[in-house]
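Every protein chain but one is kept in place in this view of the complex.
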Amino acid sequence: MRRYSGFALVREAMRGHKGWGQQWSSPEPKKEYDVIIVGAGGHGLATAYYLAKEHGITNIAVLEKGWLGGGNTGRNTTIIRSNYLYDESAGLYDHAVKLWENLSQDLNYNVMYSPRGVMMLAHNVHDVQVFKRHIHANRLNGVDNEWLTPEAAKEYCPPLNISQSARYPVMGAALQRRGGTARHDAVAWGYARAASDRGVHVIQNCEVTGVRRGGNGQVTGVETSRGFIGAKKVGVVAAGHTSVIMEMADVRMPLESFPLQALVSEPVKPCFPCVVMSNTVHAYISQSDKGELVIGAGTDQYTSYSQTGGLHIIQHTLDAICEMFPMFTRMKMLRSWGGIVDVTPDRSPIIAKTPVSGLYVNCGWGTGGFKATPGSGHVFAHTIANDNPHRINTAYTIERFNSGRLIDEAAAAAVAH
Amino acid sequence: MVEATTLQRTLPLEGRVSSGPRVTIRPAPTAQRVSLRASADAVSAVSKGLGVDLPITPKQSARAGARAVLWLGPDEWLVIEEGERDLLADLGRAKALYSAVDVSHRNTAIVVSGPAAADTLNAGCPQDLSLEAFPVGACSRTVLGKIEIVLYRTAEDVFRVECWRSFSQYAFAFLAEAARAR
Amino acid sequence: MSSAGEHRIAGVGRLTPANPVRFTFDGKAYSGLQGDTIASALIASGVHLVGRSFKYHRPRGILSDGPEEPNALVGVRRDAARATPNVRATVQEIYDGLNAVSQNRWPSLSFDVGAVNDIASPLFSAGFYYKTFMWPKVAWEHVYEPFIRNAAGLGQAPTEPDPDHYAAQYAHCDVLVIGGGVAGLSAALAAAESGARVILCDERAAFGGALRFEAEARLDGKPGYDWAQDAAATLAAMDNVRILSRTTAFGYYAQNFVGLAERVTEHLAAPAADAPRERLWQVRAGRVIIAAGAIERHMVFANNDRPGIMLASAARTFLNHHGVAVGRKVGVYTANDSAYAAAIDLKKAGIDIPAIVDVRDNPQGSAIDEARAFGIRVLTGHAVTGTGGKLRVASMIVEPNKGGAAEIIPVDALIMSAGWTPSVHMFSQSRGKVAWDAATERFLPGTYAQDCVSIGACNGTDRLEESVSEAIAAGESAAKATRKRAKKSKVKIAVEGGGDWTGSMLGAGPNGANGKVIKAFVDFQNDVTAKDIRLAVQEGMHSIEHVKRFTTNGMATDQGKLSNLHGLAIAAEALGREIPKVGLTTFRAPYTPTTFGAIVGHARGELFDPARHTPMHESEVAAGAVFEDVGPWKRAWYYPRAGEDMHAAVNRECRTVREVAGMFDATTLGKIEVVGPDAAEFLNLIYTNPFLKLGVGRLRYGIMCREDGFIYDDGVVGRMAEDRFHVTTTTGGAPRVLQHMEDYLQTEFPHMKVWLTSTTEQWAVIAVQGPKAREIIEPFVEGIDLSNEAFPHMSVREGTFCGVPTRLFRMSFTGETGFEINVPADYGRQVWEKVYERGKSMGMCLYGTETMHVLRAEKGYIIVGQDTDGTVTPYDAGLGWAVGKNKTDFVGIRGLKRPDLVADGRRQLVGLKVKDGKTVLEEGAQIVADPNQPVPMKMIGWVSSSYWSENCGRPIALALVEGGFERMGRTLYVPMPDRAIEVEVTGTVFFDEEGGRING
C-alpha cells in the first residue's frame, strides 16, 4: 500500500497524481473464506480490519449489497462521545473514543477526528438531575464529562440562546471535551483501505440472499447475488437490514428498523464551534469542516426501509434548532436524507454470538452507532476470533431480553415527572 | 361559615380578540359540555334523553336549538349546550348504559370567522377544509399546529375551535399569527 | 439608457426604462430596471466578476440566469439582523436600496489572498485532505483543521435573531402543476377548465419559463411570453385555481405530499410589517403534473470558468428579456443548436459574433444555416481548448478536433451549450426510476412510483407543439382521474415556431483534461475538474456515489444541476463502462436550498411549543412565584419573599406547612374518569394494587407498571360510585397513561364495559396541607362533614366549595392533615383567592413544587421519574405492599418474575443520613462502599433525592442502593471531586415516623 503523507502528496502533485493506486482492491469472491462479514459499513469494515490486524485472520470477505460506507456510515451526523451512564455503555463507548484518538495514524488515513466538544443542554430540573447523575458516574468511570452553568455554556458556544424567556430556558449543560466529530466517509474508506492492505476482500454489489447451514446447524456460508460463498464463520453487521439477514438463518431478533433523517445547511464561514445536543428540545447540531451546519432529526414513528421520512420530522427539528439558535432562521437547508436505524428494546446494541453456531451479530445501534465504530469493530472481531465476547461486550447479548438484564440508557434518562 | 358568594366562571381567553380585514378570532361564551360515550345499542335511548339524534356518521354533527352533538368517534360524542338546559340532567333521563363526563371547563372554544377563516385554520390544521370536504356542520377532532383541537364548521365562513383550557393561549396566539399573514 | 447600464440595448427586452431601480454591490452604486435580477443588472453595467470559488478562490462570473447558478452567490443585507448569505444573483430581483456583497474573498473581490490556493492547486487534488495533516497528531485539531475551516464556507451566517416572520399553509387540490412554462400553463388551463381544483407554482417571478428567451415562439397568435402572461391571468381569475409565483416545489414526499416554498417579500424594497418573508405550502394533491423544464449544460474545457463565460440560454434571456448584451464581442462554443439561436439574436441586436465553435463535425439544421446566412463564421469540428483573461474572459483558443494550428480569438464574453438536461429531480424524489435514452444522451422519467406525470422538456419532449398537446392531454386526464363529473375542457392552443434543438455533449470536450494543470471545470462552485473525477476512479472509487463524495462533485449549493451528468460521463469513460451502468446519484430534497424559517413557519417564540398554565397561574405570578418547567406545564416552584433566595423561601414554606398550613396548586396532575360496570375490574388489571374491594368514597394509592414490571406511573384513585372512578396520574405521565389504558381497553380487554375520559383540565386542584388545613377550608364547605370520623384520611366526598360543586379529597403528600379541593377549572382562580385570603390571616403560606418535594421526601414518598428511572420495580422502591398478592393477573405480573428482577443485589430505595449532619448531597451523586479504590470505581448506587430538611434540622436523602434493604445502618461513601462524603443507610421516613399527624 502506498503510504499517505504530506511528502507523498507533494511528490504526486509534481507528476499529476499519476502514482496513487486504488485505495482498496475489488477482487472477485473466492469459493470460501474463514470469515465473512455481511455489511461493509464502518462497523463491518472495522471488524474485518481488527480481525486481520489483531487476530491474524486475513482470509476474510466483507460483502456489501451496495457501495461500501453507503448505509448509515455515510448518512449520519458523525457525533462522537462516551458520556454514557451505565458501566457497560461507558466502557464500550470510551473504548471507542480511545481508538478514535489515534485512528488517523493507525489507518494512515485522515479521518478528521475533531474533539471539539459535545455539549448536552439541560432545560429543566429533571434534566439537571439526570445529567449530574451521568457526570458523577462518568467521573468514577474515568470518563470526562463536566457541568457548565448557562453562562459557561454560552461562552463555549456563543450562538446559544440562554435567555430565560426561551420556552425551555437552558439551566446548564454537560460537556464532554473529548467528544466531537469525524469525517464519516473517511472512516469507511480508511478501514476499507487498511483492511484491503492486509488481504481482506471487500466485495461490493454483492447482496446476501440466504444463509446456508450444515447438518449440525453450523453456518457453512452465504448465498449471494454472485453465487454461494463458503465460510466457517459469518458476522452480520447489516444495521437496518439485520433482521432481514438473521431471518435467513431463522433467527428472530428483538429489533425494529426506523427511518432517521438528517440535513445540512448551505456552507458558511465558521460560526459554530462544537456539537450541541438537546434531548428536551429534540435536536443536535454541529458545523462540518466544509462549513455546512449538520443537523440531526428524529426518527419517524413507523418502521420502514424506504430511506425517506416525512417533512414534519424535519420541521420539528428545525423548530428546535431555531429556538436554540434564533439567528439561523435565514440559513437554508441544502440537502436532507434518510437512513434506516435498527433499534433494540433497551436502545443498546447487541454484539454477540447467536443461537446458530458460527453466526455472530453486531446490531441495534439505533441512532448512535457511528461514535462506536472503532470500539464496536474491535470487540466484535475479538468475539468472532475467540468465539467468545471481549470483556467489554459481555453484557451485550441477545439473551438479556429473556433475563431482563437490560442496559437501558433510555430508561435511565427517565421521563419528565 | 363565610357567606356563599356565587362565583362567576372566568374563561381563559376572557377579553381577547384579534380581528383583521378577512378573519376575526374571538373566544366563545361559556357553555356546558359533556363527553358522551355509548355503544350502538344505547344510541336511541340517549338521543331521546338529549333531545337530539346522535349522529352516527363520521365527521357529522346534529343540532337542536342551543345544543349541538358532534361525532368524534364510533362510540364518542362531544355535546355542547350553549343555552340554559341542564345537559347532565337531560342525559340522566336516558335509560341505557353510557358514560357522560362533564367537561364544560376542560374545554374552551374559539370562534374563527370571515372569508379567510379556512385558510387561517389551514396554517396549522392539515385537513382539507374546502366546503366539499368539510361542509357546514362537519366536525372532527384533529390538530392545529402542535395541539389537539375539535373543529366544527357552523357556517360557510365560521368555525368553532374547541381545545383544552391550558392550550387555549397557544391556540389563540397561533390563529392570530396565522391571520396576520393573510 | 446608461442609467440602467451601458450594456442595455434600446428597444430590446421587456423591461420598462421608466422604472429604474438603484442598488449597491460591494458598496458601489448601480442602477437597473424593475424586473432585473442582480445578475442582469450587473451585466447591464458591464460587471461580470461577482464571486470567488470555494477551493481555489478563482474569480467567477455569472454562468446562468436561474436557480441552477453555481457561481454568482452574494450576501444580501437589509439590515444587521436581516443579512442573508449565499443568495443567487440570478434569482434575486433588485429593489431600491438593495445591498449586495460578494463572498469568500479577502481583502477584496478583485484581489483575493485566498487565490494562492489556485497556484498551489496541484496539491489540492480531490480528497487530498484524507492523505495528509496527520502529523503531528495534535496539529490536526489546532492548526490544519482551523485553516481548512476558515478557507471553506461561502457567506457569513447571520449573527442576530431574525426579526422577520414566516407563514405556513396546508393546501389540498386535485391537480398540482409544478412549473409555469408553456407546458405547465397549458396543463393547468386544461385541468382547471375541466373543473379540477388546481394549484400551479413556478419558482420565477413571472410565468413563461423558456418563453423568456425563446423569442420566435407564438401561441394563439401572440408572442409566447405575452401568451404566458395572459394564460396566468386567466388562471388567476378562476376560483378553482391557486397560482403561486416565486414559489419553488422543493420536496416530493409520500402519497403526493409536496412542499412548496413561496418567497413573499424578498423582492420588495419595503415589505409590509405583517407580510411573512416566506410561506411554506404543504400540498396534498390527487395528481401531480411535473413540468419542470430542462437545464442547459456548460461545456467542459480548460479555464471554462472565467467571468464572461456563460450558458447560451442565459445570454439569450439577458438579451431578450432584460435587454442586456452580455458582451460586445461574444464567442460561441456549442454542441447543441440552441446556442446558434442565441448567437443569431445577439447578432440581430448588433453584437459582434467572431465565431461559433461547434464541436460536432457536421451539424445540420435550420439554426446552423441561418447563422451562416447572417454571415457568422461557423467552425464545425472544432473545440475551444482554453481561454485567456484574468478577471474577465479576453480570448478563446480554438483548435480543430482532428489536430492542427490553434487560433486565438479575442472575445469579451463566451457563451456555450452542451445540450439540455431534463429536470427529473421531482420525479426522482417521488421515487420514480429514471431511464437512460441513448439516442439523446439523457435520463428521462421511466417507472412511476406515485400518481404523477411528467410533461414537456422534463419529459424529453422537445418540440413546442408536442409539449402543448402533451400538456393539455395530461391536464384533462388528471382532472378526469381525480374528479367525478370532470367536464371536457375546450382548451386549444395554436402554436408557431419554437426551437427544435438537437445535439449534446457529455463530459470533457477535446483536450479538455490533458496535461497536469489544466482546469476544465465540471462543478464550478466546488472547483471539481475532469481530472479530479479521473483521479477518483484511479483511486478505486468505482461507484458514482463514491466519486461524488470523494470529489464533492454535485455537492455544492446547486446540487449538481449542471455538473452531475458531466461528472457521470467522465467517470463512465474512465471506468470503461456505459453511463447507465455507472448509475446516477440520488436526487434529494430540497430541489433548491430552502430557508429554515420557511420550514419552521409559525413555530417560533411562544408558538414553538405550547406552555400550559393552570387556572391559578395569574394569582401565582401576582404572589411572586418562580416557575419551573414540568413537562409542558409551568408550575410554581417557590414563592420568594423580599430578600429571600430559593433556599430561604423553601425553608420557610416547609416550616410553615408543618406548623400552620400551606396551599399548593396540584392542578397539573393528570386526571382520568373511568366509568362503566367493569371499571373496578379494569383498574384491577392496570394497577398492581387490588381495586375490587375499594369502597365508594375511599381513595387508594396505586402503582402502574408496563408488562416489563417496572414502575410506569403512580397516583391516587378515588371511587366516586360503584361504576365511576377518579384516577390521578403524574403531571408528565397523564397522556401516556391514558394511551396505555386505552391500548389495553381497546385491544386486550375489549369485552369490558368501561370508558375513559381525560378530566385533567376539568378540575382545578388546590391542596391545603397542615395542622390548620381543616380549619382553613371548613367555612367554604357545604354538604360534607369534615370530621375525622366522617371523613378520614384517604377518602373523597362530593359537595360544594364556595358554592360551586367540588370533589373534596382527604389526602396528603406531605404527611400532614391534608385536603385536595377539586373545583371546575373556570372557578379555580376565585376559589384559590378566597382560600388564600382566609388562610393567610391564619398564618398559612403558598408553597411550590420544591417545598412539595422536600416535604414528601421527609415522609419517604417517591416521585416517579426521580426516585425511579424505568428500571425500578415496586419491590425495589419498597412498595411491595402495593402489589396485590392474591391477584392472578395484572399488567406487569409476568415481567416482575423475570430472573434479573428477582435476583439478589437489586438497587433498592433507602434513606441516607449524612454523617457530618450538614452536607446536602448532590442529586445524581454516586455511592460506593470503598472510597479509596482506583478508577473505574465499583458504584453500588446513586442519590435520587436530596434536600436540606428544615423540619428535621439536617440534610435528608433518598438513594437506590444495591441490596439496600440489607445495608441498614451500614456506612457508605459518596465520592465527590474533592472528597468522599460519609453516609449511613437508613429507612426512608425522616419525619413523624409514627405518621400520627396525617390523621390530625
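Every chain is named by a letter (A, B and C) in the order it is written, and numbering of its residues begins at 1.
Definition applied: contacts are C-beta pairs under 8 Å (C-beta built on N, C-alpha and C of every residue); 3 or more make two chains touch, one makes a residue touch a chain.
Definition applied: contacts and distances are computed from a predicted model.
One chain of the assembly is not displayed; among "Multisubunit Na+/H+ antiporter, MnhB subunit", "Germination protein", "Sarcosine oxidase subunit delta family protein" or "NAD(P)H dehydrogenase subunit CD", its UniProt protein name is "Sarcosine oxidase subunit delta family protein". Within the full complex, the chain left out of the display contacts the shown chains A, B, C.
Which of C:373, C:449 or C:692 touches the hidden chain is settled by the complete complex: it is C:449. Touching the chain that is not shown, out of B:29, B:73, B:115 or B:135: B:73 (per the contact rule at the top).
Only one residue from C:305, C:558, C:708 or C:761 touches the chain missing from this view: C:708.
The hidden chain makes contact, of the residues C:136, C:750 or C:996, with C:750.
Although one chain is not shown, part of subunit C still touches it, namely residues 253-255, 257, 282, 284, 431, 449, 707-708, 739, 742-743, 746-748, 750, 888-889, 893-895, 897-899.
Residues touching the missing chain, restricted to subunit A, are 241, 243-244, 247-248, 252-257, 301-306, 308, 310-312, 345, 401-403 (touch as defined at the top).
Summarising the interface, subunit B meets the missing chain with residues 58-59, 72-74, 76, 126-127, 140-143, 148.
Here is the rule we use: only the chains that are shown with their structure count from here on.
By number of C-beta pairs in contact, chains A-C lead all other pairings. Note: centroid distance subunit A to subunit C, computed from Cα atoms, is 22 Å. Rounded to a whole number, the gap between the C-alpha centres of subunit A and subunit B is 49 angstrom. Among the residues of subunit C, those in touch with two or more other chains are 282, 601, 603, 606, 609, 611.
Multi-chain contact residues of subunit A (touching two or more other chains) are absent.
Within the complex, the subunit C residues that touch subunit A are 54, 82-86, 122-123, 125, 128-135, 137, 140-141, 145-146, 148-150, 152-162, 164, 166, 251, 253-254, 257, 259, 282, 431, 515-516, 531, 535, 538-543, 545-546, 549-550, 552, 555, 557, 559, 586, 588-590, 593-597, 599-601, 603-606, 608-609, 611, 628-631, 708-710, 730-733, 736, 863-866, 868-871, 895, 898-901, 922-926, 928, 935-937, 939, 942, 975, 977.
The part of subunit A that touches subunit C in the complex is made up of residues 4-6, 8-10, 12-17, 20-26, 66-68, 70, 74, 87, 91, 102, 104-105, 108-110, 112-116, 123-126, 129-137, 139-142, 161, 167-169, 183, 185-186, 189-190, 204, 265-272, 287, 289-291, 306, 308, 310-311, 314-315, 318-323, 326-337, 402-406, 408, 410-417. Listed in rising order, the residues of subunit B touching subunit C in the complex are 1-2, 4-12, 30, 35, 37, 75, 97, 99, 101-107, 119, 122-128, 130, 133, 145-147, 164-167, 169-170, 173-174, 177-178, 180-181.
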